[in-house]
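For this view, one protein chain was removed and the others were kept in their places.
Up next, chain A:
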Amino acid sequence: MTNNHKAPEAAAPSEGIPAPEGPANLIDTDYVIGQDNITASPLGINLDLHGKVFTFSSLVILFFVIVTLALQDQVEPIFNAMFSFLTGNLAWFFLLAANIFVVLSIVLIFTPLAKVRIGGAHATPDFSYLGWFSMLFAAGMGIGLMFYGVSEPITHFDTAIGGTAMEDGVRTDWSPLGAAAGNQEGAISLGMAATIFHWGLHPWGIYAVVALALALFSYNKGLPLTMRSIFYPILGERIWGWPGHVIDILAVFATLFGLATSLGLGATQATAGLGYLFGVPATNTTMVLLIMGITAVALGSVVLGVEKGVQRLSQFNMILAALLLLFVIAVGPTLMIATGFFENLLSYAVNLPALSNPFGREDANFSQGWTAFYWAWWIAWSPFVGMFIARVSRGRTVREFLIAVLLVPSIVSVLWMTSFGGTAIDQAVNQGFDGVREAALELQLFQMLGQLPLTAITSFVAIVLVMVFFITSSDSGSLVIDSITAGGKVDAPKPQRIFWAIIEGAVAIALLLGGGLTALQTAVITTGLPFTLVLLAACYAIVKGLMSEPRSA
């Protein structure tokens, strides 16, 4: 899909370069994209990198891998303390910030500002609706839905029906809000509402804010496609110096380690699935081979590029996921899922104000351990997902963009959680099957599928889905990191993205074998705090940026 910009009949003036008469409002800066880049061709391999960002982020990555592996016992308590401090004392901050993102995204849909087109008034989309939407979803949360689709609803249901428990005046239970002791209907409804809360508007609101800010400042304002550009309205020309470098290095850090840890966790689930299905031993060797396999396929796809690689894989996965979803709806408790979809949506709407309330929460375990954790996690992932979404969203209006990034995925999440979680709860409540409840987290999906017909096929499909979602994540991650470390160039030489794809796999293997995955996951989430500030800045930048844009009719 390419757009041709045909030369007008009249010859262009031969002297000087006229200012673009584009319908967008460019930011006037003397900075030239790539001016700080270093180009070289060692061993015949062409390189084009932002010297400082690339060097420092590589060093930071190397340093962290070595430290987490060598001083595991020493660093783990530090990370854990940091993390419990953040979620414990600053939970209100995460909750409040996420609410702001969602409110801003929803309000923007209904304002005239939503008429602004990303890429200028005459820009045309690069991808079809289906290709675009598949990529949004695959990059955003595909893997999480596979992992938590069954386990989260059933966990919340369990804790909610267990009721509240007090010890020395402190709630010790993990149930959301005021729980629903002994009330089965109430527990299902509350559990589903809590799950949808974590996978609905809020995560997508976070992604939407980052993606919209990046897209706006890159496509409409002409700044490079890196995180620092969002800060132009606040820092001005200083973003080209160290403040900007630091923002970009942080983004690389969060993206790479977010990916590496998820790659490790995904390998765990895929290995568990293979063990469940084929009796493949769940050893480190299996996992390392899996990661190497996933990385190899990701390499092939990253070389093929966005259109032929990531887009095709994402579409393939969307079809596969849709089939699995339809299968579960069809052979599972169909009627219950159909009515449950609307009941859960209603229950989500009813409980949303209480669940998202940042202050005076009584369910500290839930709001800090679950919600704040999730928000920090989504926010830590947002540079990666947001940047990828930004890159594929040129040509859409802000309204189209927000509806597609915020509302549609939220609805799909509701349907997914209702089908997978609802089926598992139905098995537990109505069929007296406790397999899912008792299984390890990574096996719960397979236990649920095990109670439905065609287990071998559906479990296999589930494993393939997990793996392909990881390939698409790894791909889009490599593209994003490459672009940041190349100073915002998306056409840097190919060997660089190959380098990053390999590094992701290597870091995942190193941390998996060294046992540093959990420590690092904590560290990644810790980056959620600085990024929350980045996102709040992005909100300001979006409004300011949109105000100065011409609106298409």
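The rule is simple: contacts are C-beta pairs under 8 Å (C-beta built on N, C-alpha and C of every residue); 3 or more make two chains touch, one makes a residue touch a chain; residues count from 1.
Note that contacts and distances are computed from a predicted model.
Missing chain, UniProt protein name, picked from "Cytochrome C", "Nucleotide-binding universal stress UspA family protein", "Protein nirF" or "Simple sugar transport system permease protein": "Nucleotide-binding universal stress UspA family protein".
Touching the chain that is not shown, out of A:392, A:448 or A:525: A:392 (per the contact rule at the top).
Within the complete assembly, A:222 is the residue of A:205, A:222 or A:545 that touches the hidden chain. Residue A:304 is the one among A:304, A:338 or A:407 that touches the chain not shown. Summary of contacts with the chain left out: across A:492, A:512, A:525 or A:542, the touching residue is A:492.
In the full complex, chain A makes contact with the omitted chain through residues 1-7, 11-18, 20-22, 24, 26, 32-35, 44-45, 119-120, 123, 126-127, 218-219, 222-225, 303-309, 391-392, 394, 479, 488-495.
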